[in-house]
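Okay, so here's the structure we're looking at.
In this view, the complex is presented without one of its protein chains, the others remaining in place.
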Amino acid sequence: MSVATAVAEQVLNGLVVGMVYVLLAAGLSIIFGVMDVINFAHGELFALGAYFAFAIAGPLGGAGFWVALVVAPLLVGVIGMAIERLTVKRLYGRDPLYHILLTFGLVLIINDLITSVWGKSAQPFPIPAALDQPIALFGFTYSMYNYAIIVIGSVLALGTWLLLSRTQFGMIIRAGSEDREMVRNLGINIDRYYTLTFGFGAALAGVAGIVLGAFQNVSPTMGNAVIIPAFVIVVLGGLGSFRGAVAGGLFVGLVQTLARTYTPFLEGLIVFLLMIVVLVVKPTGLFGTSIGAGEHHDGALLHGAGGGVLSSETRAKLGYAAVGVLVLVPFLAELTGVTYSVTLLEDILIWALFALSLDLVLGYAGLVSLGHTLFYGVGAYASVLTLIHISPSVFVALVVAVVVCAAIAWFVGYLSIRVSGVFFAMITLGFAELFYNAVFKFDFTGGSDGLFGVDVFYGLAGLGIDPGEFEIPLGLFVFDGGIVQYYFLLAMVVGSYLLARRLIRAPFGSVLQAIRESEDRASFIGYDVTAYKRRAFVVSGGLAGLAGGLFAANNGYVAPSFLHWINSGEVIVMTVLGGMGTLYGPMIGAGVFVAAEDILSSYIDQWQLVIGVLFVLFVIFVPRGLVSLPRTVADHPTFGSVVRDQTSVTETEVEQHD
Amino acid sequence: MTDPLLSVRDLVSGYGSTRVLQGVNLDVDKGSVVTLIGRNGVGKTTTLRSILGSVKPTSGTVTFDGNDITELSPEKTAQAGIALVPEERRVFPGLTVRENVEIGRIGGRRDIEKPSVDEIIDEFENLARHHESRGANLSGGEQQMLAIARALVSAPDLLMLDEPTEGLAPSIVKQVQRKITELNDEGVTILLVEQNVQVALDAADYVYILDKGQVVHEGPADEVAESEEVLDRYLGVSLAE
Partner (left out) sequence: MMRDENSADSGSGLRPSRRRFVQAAGLAGVTGLTGLSGCLGGGGGGANEITYGIISPMTGPYGGLAEGQRNGAELAIAHVNENDDIDVEITGVYEDTEADPSTGRRKAQSVVEQDGASYIMGAISSSVALALNEFAKEEEVIYNPGGAAVPITGSNCNEWVFRAETNTAQMAEAVSDFTAENLGTNVWFHIADYAYGESVMQRVEKRMKDGHDINVVGRSRSQLGSTNYNSYVSQIANSDADVAVLGMTGGDLINFVKQAAGQGLKENVNLMSPTMTFAVVRGALGEAAYGTYGGVRYLPSIETGDNQSFVEAYQSEYGSAPDNFARAAYMSIRMTAQGIAEADSTDPAEVKDVLPGLEMDTILGPNQFRDCDHQAMNPVWPGELVAPEGGSGPAAVELGEMIDGADALPDCGELGCTL
């Protein structure tokens, strides 16, 4: 192949891959840029576009694709507007984290709806016959459809740009993205424009789904597969800049294509590496301005502190009681025969520790970490690798896990903590994805399978307990290795909680809270905000690593799934569900979430739908979490007075730590 | 005597649990220039924002042209004919001068005739020169003019100006002063919040002095300008002769 051909082919490929990214990112960029809403459901809207097109084009045959290309996005646009009206609208002004959570719930709902209607298998969605011809150009043969993708993508980008810059509608939403309040002050009902904008963004997602559905395939997982890359492109290009999304998409497409040829090892990692590099060098993205995204919302992260109605003494007693119950559970389980409860409880304890670690940064320092599973997963891998190669002692393994994760947290924090809000969240996500993709590539991490069959020893240098051989009779009961495992885990988790609590009660904790309330003010008083945040992040990373290490040690394996982004999402859900900023809230949230999912998935096929609905309701109506419910009830005019009459409620000091 | 165009009675307002206004009373007659002055933090801006509806009043009433607008949202208040030129000017940085004015023209009252964008721009010399520049690229003074133009193009019945001379060079301050006088001559009713007492007293017909969220003194501008005692007690200033 001649050099010219090779170059031409790289360029073409880069353009195709790039245009795919542009198609994916366009709709998301508009919605974020204009409305400051992070639409995590963008992937599912993308999938809906493809499925609607499949439904329309199927029966229509030949010209069906073209009809679908017009009709299906309109349908998706309408659905987008409905979503905005019913749910998103209620969250304006809130911190973007709540948009992520809300739309995360919507993902579950839409995904289950898709599978109920169209089933779980991939559907046939061919390229329209007119475009399904191979073309030989410049010495290589590609499908005409590849060129069509470039054309469609360009038309879409151009059309959107024209809409934004040359129409009155575009002008108003551009103004709204810069200063929403001022637009309202001028007498323009920007909310109505927002509904249309959301619909437009959704329709763009739909078009992308159709174009790509024909190029790839139409399946229920297609949404999940594109959402992270779409976000990365939007952030890398600069939040709020449509031009940035286009430039970013093409740029990443080209670099990724070159990487495939010259550094194939880096292939899955390129997207994230690029984003991290761009954000470190220019935190607002390639074309981002410092005005804009993240600055509009006056919303704070809604913590659950101050939500309880119990005095701190009562709460302390409850805490002891809870630990007491946890200690007795194995006995109760054996006597009642519900031994599974212990298994479930072990999983819950580990997630509780994980959620606790997140609360330190999310609930106290106000840092949204979208990639926290990085520490969980790395902790697990470090732990298993230590057990395999260095020492079977669980103590050694866990120490290694904590140290490694703390170090990584320090490094990630060093790079990214000066960046705020959404950008920080995306860098943490970027690192998590980097590691996730990386573990597939090495043998020592077990590649795509993971590492199995690891045994642990509860001791050091031969002195200690071997769970496999441990057995002590005591009266009516016989204790075996499982009990050592359980109590060790319980001790670690309770110990971590106490450690975290000590940290929060110390001046360190007060400073963190000050930072959460108002970063500027805290720095004006003279605190090195960045240093404090970084410290909190390091502790948090270490604890999350401990959680991962404990899981791996208890179960004897580790797999790439430990690093999958869905875990980051779930732990955020648990933290918010429980009530962030309380330490014990997220732990309760973990318990409720794990138990609920376990039970629901056993009884209902559409359990994702149920959880999604519950979650959406929760984010809208009880954003401060479960621990805030008592206060919400107590404050409610009717319910509250009933409760107050029954119990003696002591005055709670609002900022009381627990 | 005709009713005032704008009437504020016992207005209590604030942010969250913080009360800023403790019961403000003021009237603005049609065609007049009324000014609201006072030290920093007494609630001048909060008053304007409460009138507009960006801040929801806790209690009290705001009546405009005979209608109770206390509970109205900012959009609705603007659509009733009140235009605010806010404290930080807040021109749209990414939009051009032309677009800023255009968007002002879309807003405001829906049922009246408004001047064209070109007409308004021509009234402001330095804007006409830069009409394709982006908001972010204008100087402080040009931005101030743009903010006023943007408010004017919607032909408001009441123009509220929040500290229009803040941060501007003395020569520009004079330009702004001249503009205010021009506008009033053309019949625009103006409610002016000003930190700069001299500018305020020169421009206004009637003065309200605000302290700790309440009106502590009011009167015709020339009388207040003469009264050293009032100026000293409530504002801590003495005016140059």
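Lettered A and B in written order, each chain numbered from 1.
Here is the rule we go by: contacts are C-beta pairs under 8 Å (C-beta built on N, C-alpha and C of every residue); 3 or more make two chains touch, one makes a residue touch a chain.
Since the model is a prediction, treat every value here as computed from it, not as a measurement.
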Contact list for the unshown chain, restricted to visible chains: A
Hidden partner chain, touching residue among A:165, A:314 or A:448: A:448
Selected from A:55, A:150, A:163 or A:225 as touching the chain missing from the view: A:225
Among A:283, A:319 or A:556, the residue in touch with the chain that has been omitted: A:556
Where the unshown chain meets subunit A, residue by residue: 1, 9, 13, 16-17, 20, 115, 119-124, 126-127, 132, 134, 140-143, 145-146, 212, 215-221, 225, 257, 260-261, 264, 267-268, 330-331, 333-340, 342-344, 347, 387-388, 392, 437, 440-441, 443, 446-457, 466-470, 473, 476-486, 551, 555-557, 559-562, 598, 601-602, 605, 607-608
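Note that in this section only the chains that are shown with their structure count from here on.
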Subunit A and subunit B, separation of their C-alpha mean positions in angstrom: 45
Touching residues (chain side subunit A, partner subunit B) in the complex: 168, 171-172, 174-175, 178-179, 181-190, 289, 291
Subunit B residues touching subunit A - in the complex, by the definition given at the top: 52, 54, 73-79, 83-84, 86, 90, 92-95, 99, 102-104, 106-109, 136, 150, 154
